[in-house]
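Certain chains of the assembly are absent from this excerpt, and the rest are unmoved.
In this document, chain identifiers A, B and C correspond to the written order of the chains, with residue numbering beginning at 1 in each.
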Amino acid sequence: MGHSATWFQQLRKLSYANISGGLIEKGQSRVIDASLTLIRERAKLKGELVRSLGGVKASATLLGIPLGHNSSFLQGPAFAPPRIREAIWCGSTNSSTEEGKELNDPRVLTDVGDVPVQEIRDCGINDDKLMNIISESVKIVMEEETLHPLILGGDHSISYPVVRAISEKLGGPVDILHLDAHPDIYDAFEGNKYSHASPFARIMEGGHARRLLQVGLRSINKEGREQGKRFGVEQYEMRTFSRDRQMLENLRLGQGVKGVYISVDVDCLDPAFAPGVSHIEPGGLSFRDVLNILHNLQADVVAADVVEFNPQRDTVDGMTAMVAAKLVRELTAKISK
Amino acid sequence: MGHSATWFQQLRKLSYANISGGLIEKGQSRVIDASLTLIRERAKLKGELVRSLGGVKASATLLGIPLGHNSSFLQGPAFAPPRIREAIWCGSTNSSTEEGKELNDPRVLTDVGDVPVQEIRDCGINDDKLMNIISESVKIVMEEETLHPLILGGDHSISYPVVRAISEKLGGPVDILHLDAHPDIYDAFEGNKYSHASPFARIMEGGHARRLLQVGLRSINKEGREQGKRFGVEQYEMRTFSRDRQMLENLRLGQGVKGVYISVDVDCLDPAFAPGVSHIEPGGLSFRDVLNILHNLQADVVAADVVEFNPQRDTVDGMTAMVAAKLVRELTAKISK
Amino acid sequence: MGHSATWFQQLRKLSYANISGGLIEKGQSRVIDASLTLIRERAKLKGELVRSLGGVKASATLLGIPLGHNSSFLQGPAFAPPRIREAIWCGSTNSSTEEGKELNDPRVLTDVGDVPVQEIRDCGINDDKLMNIISESVKIVMEEETLHPLILGGDHSISYPVVRAISEKLGGPVDILHLDAHPDIYDAFEGNKYSHASPFARIMEGGHARRLLQVGLRSINKEGREQGKRFGVEQYEMRTFSRDRQMLENLRLGQGVKGVYISVDVDCLDPAFAPGVSHIEPGGLSFRDVLNILHNLQADVVAADVVEFNPQRDTVDGMTAMVAAKLVRELTAKISK
C-alpha cells in the first residue's frame, strides 16, 4: 500500500475537524483485534492438526511479516514472504534438507500466514502499536504447543518485536546468532528508533538477549563498534573471517538461557550469492560458509528469522528467492524435533 | 504459498485416520469467520470515515484478491495486488486523473486490503468455499454506504464471484464491459469450472449480467464463438477493430439494469503496452484505445476489476504495474461521484 | 559454431600442403549429399502421411534455415528456428488462428526440420554451395505434393535462394509482398553479394519476381531508392503509411504469375512490438497493421518466410518469439487449403 500514511495525512489535512478522534481509535482497535483473531485461528487450526498427528516436539511455523517501511533505502522486503513461500515449494528441488529432514511431513513445517502489516498501516495505526501487534502475533503462535516461529521478513526492524515476544514468552533472555553485513545496532537512524539499523540496540537494551554473536560484518563504522562494546556483543568481521572460521564453524550456544534465536539477514551473503538485497556490500560469506555455521551449531534453536530479501532486486529467475528458501528449509531442520 | 493443497494432501496421506473431520471443519470455519470479520472491520472504518467527511455519493474502494491458482499457464497474478498499490502511489506521477479527478481526496479512493486467499487455501479450504468467501467479501464492502468495489486481481476467475455478489446485492443483473484478448467464456478448462477461462460462462448462466460486451478479442476458437452466440454476447474482435472503433468509443450502457460493471484483463492491451501478462497475444489494443473507450463510456459504473497482471513477467522497472495502476486510477474516476 | 571458417582457415594455414584437395572436396560432397537426403526423407514421410489423410490441397511446411553469418551487424538470427517452434506450440495460446483455421489438424501445418547450415559451414563449404543447398532443400520440400514451404530464418539473405527455388520449381516468376524496415536491395554490402542487405537485388536480377511490393520502409538511402526504381519495385515508406494504408489493406496480387510469396522481416514492426531484432529502427508498423495487410490480401500464397528474429535481443520472456510465432501461424492460414 505504501500510501497508508498519505491517506490518513490527507484525511487529517482536509477535514480532521469533522471527524471525532474516538471514531478513528475505535475503528482501529476493532481492526487490530480482528487481525490478531485471524492469526490465532490459523495457529489454532495448525496446532490442533499437528498435535493430532502426534510424534513431534517442535514444528517450524512460518509467520510472514511483510514490513518494509523501516528501511532507510529501499522498501522491497515488504514483498518478500509470498516469494519465499513460492520458492520453498517450487518443483525444482526435492523435499529433503541437506541433513535428511523430510519437509513433506506436515508436522515438520507448517504455516500460519502473514501479519497484515500493510492493511494495519493503511488504517492509520502507528509504529508503536504495529510493533506490539507483531509481538502479540508471535506470542499467539507460541501459545500453540509445538509451534515454533520461523519468521519471513520484511526488513530487519521486525527482529526486535519478534525477539522481545520470544523472550517474554519464554520468561528470560535467549542467545542470538546474527548473520549480517551490518551490526544493526545503531541507537537510531535518522531519528527512527524502530529503524532496520537499530533492532539489536533495542533487543540488548531490553535485556532480551544474553549473548549476541554477529557474523559477516563488513559495513560497520565507529558508532557500530562502540555500541557493540557497550552491549558486550561478540562482533566477527569479514576482515578476519579466514582466521575465525574454525571457531565459527563449531559454535555452541544457549547453555543456561531459554534457547537460541537465529537471525539471518540475507545480505550476510556476498551479493554474488544473493543479489536480491537492498544494500549491496561485496566481500561477504558464501552460501556454503553459512550452511557450515548452521549445520555445526550446537544449540536448542527455539525460533529464527530470514530477513531483508528484496524481490525487486532479484534476478529474473529468482535466484535470491531460492537462496532465502533454502535458508528457511535448513533452519526448519534446526528447529523441528 | 502454492503448496496449500500439498500440505493438506500430505496430512491426509500420512494419517488422516488420526484426525477427526470435525476438528478440521471447525477450525476452517473459525478461520473463515475471522477472515471475513477482518475485512468487515476495515470496511467499516473506511466507510465511517468517508461518511464523516461527507460530500460524496460513491467512493472507489480497492479490494485485492491475490488468487492465481485457477490460471491454466502461470500463477503470477496472485502477486499482483501489492505491486499495483505500490504503482498507484509511487512518486513518479501526479495525483490527478486525465479528466481532473483528484485522487488525494480521501473520499475518492479508499482501500480495504486483501482477501487472505493464500492463507485460506493453505488451511485446506476448497474452491467452492473460497468463491463464496470472495462473494461475501464484496458484499461486506458494499454494505458500507458509498463504498464501491474496485477489485485488484488475481486471475480472471475472480470476476465470477465478484459479479455474482454485485448482482445479488443490487438485486438484479448488470451490463458488463469486458476488455480482453480472450472471451473467457468456455464451459470449463481441463475440467475446472472456476478456471480463468470460464468466469463469463458462469456469470451468464447465473443471470448476473444482461448485456456482455467483449472488446479486444484475438484468441478465440470455435467453442468461444459458439458460447458467445449461446449467451447473446456482443463479441468485438480485433480483426475488425478499425471498423468498430467509432462505435466502441461512444458506448452507452446500463439503461434499465442496476448499473455497469467493467472488467479489464490487462492482456486486452497489445503486449508492447503491457508485457507483464501470462498470455502474450500480439495484435491488441493500445493504451489510448482503452482510455478512449473508458472516457467516452456513458454509464453508471458501480464496480470494476483489473485482472491478470502478472508481476513475474513484468519489465524490470515495472512498466505493466504502472499500466495496471493507471487503469485503476481512470476507473476510479468512472466510479467515484 | 561461428568458427567454421576459422577451423578450416587454421587447417589451411597450419598444413594445407599435407592434405590433398580431393580429400576435402570428396568429404564435403558426401556431407552435402547426406544433408539433402535427410531433408528428403523427412519431407517424404510428412508428405506421405498428409496425403494418406487426404482432404487438403496445400499444407504449410516449416523448414528452418539457421543462417546468421550474412548479417552486417549481429548474427543472432541463426538461433531463431527452435525458438519460433517452441513459441508456436507453447501452452499460452490456443490452436486456432484469428480467422478460425485449426492448427492442430496435422494436415494444416507440418514440419521438416532445419537445413544443417552450421554443420555445412563447419565442414568448410563455401557460400555459393550453401546457397545452392538451400535452394535444393526448398525444391525437395516442393517435390512432395501438397507441401508448401514456410521458411523460418535466419537472416534475410536466405530469401534469395528460397525464392529462386520456388520460381524455378514453379516455372516462372512470382509476385512478392515484402514487409521490412529496409529495402534489402543494395547491390552488395561490404563486397558480399549474398549479404542480408541484398537478396532482393539478386531476386530481381534473376527474374524470379514480377512485382515486388515493399511495405514498412523507414531506413532507406539514395542507393536503396535508385535500385528500387531500376527494378520497378513498388516501395511504400512509413512516412506516407497513413496515406497508403487504405490501399495496402486491400491488396490483390499474383494474377498472371505462378503465385505470391510473402517475406516478413520481423523488423517491419516497430521495435515496441518486436524488440528482438538486430536493427532497431523506430517508427514501424504495429502488429495489427501487419495482420490487417495479411488478412485482407487476395492472393494464392504459395510460400512465405519469417526472418531476422534475433533471440539474443528478445525480452526475457520471449515476446518477440511469440510475435514471430503468431506471424507463422497467420501465414499458415494463408497458405493452407
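Here are some notes:
Everything below uses one rule, namely that contacts are C-beta pairs under 8 Å (C-beta built on N, C-alpha and C of every residue); 3 or more make two chains touch, one makes a residue touch a chain.
Given the structure is predicted, the values throughout are model-derived calculations rather than measurements.
Whole-complex copy count, one sequence throughout, 3 copies displayed: 6.
Operating definition for what follows: only the chains that are shown with their structure count from here on.
Taken as a contact graph, the chains are arranged in an open line, each linked only to its neighbours along the path.
Ranked by the number of C-beta pairs in contact, the top chain pair here is A-B. Separating the centre of chain A from that of chain B, both taken as means of CA atoms, is a distance of 33 Å. Centre-to-centre separation between chain B and chain C, using Cα means, comes to 43 Å.
Chain A and chain C have CA centres that are 56 Å apart. Taken together, the chain A residues at the contact with chain B in this complex read 1-3, 6-7, 10-11, 14-15, 18-20, 23-24, 27-28, 30-31, 33-35, 37-38, 40-42, 44-45, 48-49, 52-54, 66, 78-79, 82-83, 85-86, 88-90, 104-106, 110-114, 116, 118-119, 122-123, 316. Interface of chain C with chain B (complex): residues 91-96, 98-100, 102, 270, 272-273, 286-288, 291-292, 295, 315, 317-319, 322-323, 326. On the chain B side of its complex with chain C, the touching residues are 72-74, 218-222, 237-239, 241-242, 270-272, 275, 278-284, 286, 313, 315.
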